[in-house]
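First comes the structure, then the notes that go with it.
With one protein chain removed, the remaining protein chains of the complex are shown where they sit.
For chain A:
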Amino acid sequence: MILAVVLLALVVTAVAAPAIASRLGRNAGYPLAVAFLLIGALLATRAPDVLDGGTVSLNWEWMPSIGVSFHLHLDGLSLLFASLVLGVGALILAYCPRYLGTSEQHQRLYMLLTLFAMSMLGLVLARDLVLLFVFWELTTLASFLLIGGAGRTAVQPAARALVVTAGGGLALLAAAVLLSISAGTTNMSVIMADPSVVIESPLAPAIAVLLIIAAITKSAQLPFHFWLPDAMVAITPVSAYLHAATLVKGGIYLLMRFSPTFAHMTMWTVVLMVIGLTTMIVGAAFALKQHDLKSLLAYSTVSQLGFIIALIGVGTPGALAAAALHTFAHAMFKATLFMLAGIIDREAGSRDIRELGGLRRVMPVTATLTGLAATSMAGIPPFIGFISKEEAYSALLETPGPAWTGWLAALATVAGAGLTFAYGFRIFYGAFAGPTTQRKLYEPSMTFLLPAAIPAALGLVLGLTVGVLDPLISRTVEDTMLTESHAKLSLWHGFGSPLVLSALTIITGMALFFGRYPVDRALHRHRVPLTGADAFNHTVSGSIQLGSWIGLPARSHAIGAHIAWPLAALLVLGATGIAMRPDVAEPPLSTTRPHDWAVVALLAIAILALCLTTTRITAIVLLGAVGFLVGFWFLLAGAPDLALTQLLVEILTVVVAVLVLRRLPPTFRRIRRPRAILTAAIAVAAGTVAAAATFLLAGRRDRSAAADYLIHNAKKDSGGSNVVNTVLVDFRGLDTLGEVTVLAIAGIGLMALLRGTAEPNILPADSATAPPDRLGNMVIPRFAARVLVPMTVAISAYLLFRGHYEPGGGFIAALVAGVAVAVLQLPHGLDHPPRLRAPYLIYGGLALAVLTGIGGLADGSFLRPLHGHLGIGGAEISMTSSLSFDLGVFLIVLGMAVSAFDRLGRGTTGELPAREPELARNGQGGS
C-alpha cells in the first residue's frame, strides 16, 4: 500500500507543480524538493524491514484476463535506486531555483521533472513485466520532453534520444513477451524464483540479447552512446538528474534485475564485458578530447556506465556489490559535477575550459567542491569512488573462466580508469588553475552551492565511513543474485592486487595528465570517420528514401495508377481460384433461356461501342443503352422492381451527365495506342475472371432458406405482397436505413462539393456547341412540363403507396419524382435553382425514417413495423408504419436527385453574389 501511496504522492505533486510554479516562479523548486524528501522519508520508514530481508509488496489486479497485474515490490535493489531517484531528485529541485532564470515560465519543467521521478520510481518498483515496460517508456518520454524543452536546437537531439531509447523500449517489450511465453507469467517474482525455467527454454538467448539491447540503448553504450552527449542541449538540472544520476541507470537496473536468470550464461557475461569495457575506454578517451564541460561529463557518464555494465557482466556477488556501490558513487560525484558545471556556466558565462581559468581565486568554494567530486571520480582515497574501484578490481580479477580474462578485464579497466583520472583532473585544472582571466566574478550564493555541496561532501564522508552502506549493498546483492551476501566494505583492503591496480591507475592518469599536450595532439589527429549522430541521420534519411521508393507507384494523380494494383491482385486471386478447379454442384434448374442471348449480344455491342467512342455525348447515349439492357435483363430475371429502378436511374443518370457535359469539351482525350492495348488486355482478363467466377459460383444450389421463408411468410408477417419491398422496409429496414444514409451523404456531399466552385468556362461563347436562343427553344418543353409534371407526380405518389403490394415503393417513386423535377427544371433554364431544397428533403427524410424506427421500439425493437387498422366510413384500411419509413426513403432519394440537378446544373448556390454577373454574361453570350 505504501508503494502506491508514494507513487500517487508523486503524481499529485506533479499535478500541483504547475500551480506552485506559476505562484512562486523558479522558487517552486524548494517546496517540491521538500515534497521529494517527505516522500523519500515515507519510503524510508520501510527501509529497516527491507534491509532485514523483508519485502514490501503490492499486487492489484489490472488485466486479469491476461494475468497482468499492477504489482509493485520494494527490495534492496529497488531501495538503492529509489534512494537515488528521490535523493538526487530533491537536490536537483533545490538546485533549480538559483539556476533557472526569473524571466521564463517553469511550470512545464517542474511538472515534467516530478513526472519523471514518478516514472523512474515506478520502473524500479515494478514487479510485473508489462508494468516495467510501461514505466520504462514513461521515463523515455519524460526524457524526450525534457530535452526537447530546451528550444529549437534541441529538436534533433531530442528526436534522436527518443528514437534510440524508444527502440530499446521495443526490445524490452519483445523481451517481456518472450519471457512471459517461456515462463508462462508476467510476474517477475515468479520468473526470478526459478531461473531454470527461462534459462532452459530455447528462447533464452533471444531474451538475453533483447534485454541487453534495451539496457545499452537506455544506458548509452556503444554503439548507441551518441544520444547522450547530444542530450546535453537540455538544461543542466535535467542533465544532472536524468542523464547522469537516474534515467541512464535504468539500463543498469534492468541488467541487475535479470542477473539471477542470466548471470551464468556465457554469452551474457562475454557480451556485457566486451561492450562495457570498450565503452569505458572509448568513452573516457572521447571525454578527454572535449573542451565543453557538459560534453566532457556526458562522455564520462557513458564511460562510467560501461564500467558498471562490465561489472554486471562478471556476475559474481563481489562484482555486483562493486556495481551497486559504483552506481551509488557515480550518482554522487556526477550529479555534483554537473551542478557545478552549471554554476560555472552561469557565473563565468562559458563552459569551455579553454576560456575558463584561475577561477579558484574568485570562486574558492566552487573550486573546492569540484575538487572533491573530481577526486572521487578519479578514484583517489579516501573517497567513495576509490572504494568502489578497489572493489571492482578485486571482483574483476575473480572473473569466472580462465585467469587471463580477469587480468585482461582488470587491465582494460585500469586504462579506462586512468583516462578517467586524467579528465577528472583536466576539469579541475582547466577551470580553476592557471591565470585568472575573469577577475570580476564572485562566489555564487550558498543556496546555489548547497545542493552541489551535499553530494560532494557525502562522497568524502561515505568514503570514510563506508561500513554504513554494508546492509544496503548486501541486500542489493542478495536480491540481485538470490544468494547470501555479506558485503564488508572498507577503505583499507590491505596490500594486494587491487591496490597495485589502483596505484597503476593513478600513475597512468598522472602520466596522461602531465603529458596532456602530446596526448591532446594524438587524440585530435584522428578524426572519427563516422559519428553516431551521422549514422543515425543516414539511417533516418535512408528509411525515408525507402518509404518514398515503396510509395512511388501510388504517387500519381491518375486514377488508373491507383486502381491497377488492387485490380491486379483481384485478378491473380480470381485466376488462382478458378485454376484450382473448385468442385461445384450442378444448378437445380436450367439457368439459361433462349431469349437471354439477345440481351447478351446487344449488351456486347453497346459496351464495345461505349469503349470505342470518342465523343462524350455518344458515350452518354450508349451508357443509357447499356443501362436499359441491364434493366431488361433484370426483368428477364424476374425482378420487375429492379428493372423499374434501373430504368429510372438510367434516365436520371443521362440527365445528370448531360448537365455536366454541357460544360466540357465535346470529345474525349485520345487514348494512346499502347495504353489502349494494355488496358484492353487487363479488361478482357478481368471480364474473363468475373464471368468464370460467376459461372462457377453463383446460383448453383437450391433457393436459399431465407428466400423460401420470405416467399411463404412475407404476407403473413408484414401484410405486403411485394416481397422485395417488404424486405426493404420490414424485414431488413436497418440495412435500408444505412443505405439511404449513404445516399444522404452523397447528396449533402455534392451540395458541399460544388458550393462556390468557379464556373469552368471552357467553351468559347461563340462555339458551335453554345446553346442557341434558349427561350425560343424552350416553349414546347415548358408547355409539356405543365402537363407532364402533375402526371408524373401523381404516378410517383401512386407508386409510393402501392409499393408494399405491387412494383413500386419509396426508391422507385422518388426516382419518378426526380424525373418530374428534371422535366420541370430543364426548360426553366438550368441557372434557376429548383424550388425544392435538397437539404430539407434529405434531413426531413432521415428524420422521418429514424423516428419511424424509434416508433418501432414501442413494439420491442428499433424499426419494427407497426400495423394497425383504420376504419373510415365502414371501410377498413390496413395501415403500417412501413409506409412512413418508405416515405422517409422517398424524401432522401428525391433530395439526392434534386441536389444533383441543383449543383450540377448551376454549379453554385445563388447565395454567392459574385456568381451572378458571370451567369448573366454566359446567358448573353449564348443569345
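Basically, contacts are C-beta pairs under 8 Å (C-beta built on N, C-alpha and C of every residue); 3 or more make two chains touch, one makes a residue touch a chain; residues count from 1.
By definition in this document, contacts and distances are computed from a predicted model.
Student: For the chain not present in this complex, what protein name does its UniProt entry give, out of "ABC transporter permease", "Cation:proton antiporter", "Heme lyase CcmF/NrfE family subunit" or "ABC-2 type transport system ATP-binding protein"?
Tutor: Record says "Cation:proton antiporter".
Student: Just name the one of A:230, A:641 or A:886 that touches the chain not displayed here.
Tutor: Selected residue, touching the omitted chain: A:641.
Student: Give the residue, chosen from A:663, A:786 or A:835, that touches the chain omitted from the document.
Tutor: A:663
Student: Any idea which of A:753, A:791 or A:854 touches the chain not displayed?
Tutor: Residue touching the absent chain, from the options given: A:753.
Student: Just to verify: which one of A:530, A:558 or A:580 makes contact with the chain not shown?
Tutor: For the chain that is not drawn, the touching residue is A:558.
Student: Of A:378, A:649, A:785 or A:887, which sits in contact with the chain we cannot see?
Tutor: Final answer for the missing-chain contact: A:649.
Student: For chain A, which residues reach the chain that was dropped from this view?
Tutor: 556-561, 563-564, 567, 587-593, 596-597, 599-600, 603-604, 607-608, 610-611, 616, 619, 623, 626-627, 630, 633-634, 636-642, 645-646, 649, 652-653, 656-657, 659-661, 663-665, 668-669, 671, 675, 679-680, 682-684, 686-688, 690-692, 694-695, 698-699, 701-704, 706-707, 710-712, 714-715, 721-724, 727-728, 732, 735-736, 739-740, 742-743, 746-747, 749-750, 753-754, 757, 760, 762, 805-806, 811, 815, 893, 896, 900, 903-904, 907
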